[in-house]
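Missing here is one protein chain; the remaining ones are kept as they sit in the complex.
Let's turn to chain A:
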């Protein structure tokens, strides 16, 4: 017979850590992308195939630059949020941890590269 209380027995064992935070943040980036995808994709598709000078000039324009930065940063974050859920569903054990960390680092790296590239173009450096 144990004198430990029910609460003490359950404490620290359940989920209830970050709760619904991940789910919630993924919805927020999804809603942002609802606007950003069309705002990014049409100018991008329009400019793709043009020469260096024309494309450079297009993305030096503040509106195109701001949209592209917002899109790339949000899309990479949303990608990480989504791929984390997929990994959690199909991969278990140590590999799960390795893949999630690798994906987080890769998504952060690509977001950084994209944002830096467009800033450089827009600020004319």
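Observations on the structure shown:
What we mean here is this: a residue touches a chain if its C-beta (ideal position, glycine included) is under 8 Å from a C-beta of that chain, and two chains touch if they have at least 3 such contacts; residues count from 1.
Here is the rule we use: contacts and distances are computed from a predicted model.
Taken from the listed names "Carbohydrate ABC transporter permease", "Succinate dehydrogenase cytochrome b556 subunit", "Archease" or "tRNA-splicing ligase RtcB", the protein name that UniProt assigns to the chain not shown is "Succinate dehydrogenase cytochrome b556 subunit".
Contacts to the hidden chain, counted on chain A, fall at residues 27, 30-31, 33-34, 37, 41-42, 44-46, 48-49, 52, 55-56, 59, 68, 72, 75-76, 79, 82-83, 86, 110, 113-114, 116-118, 120-121.
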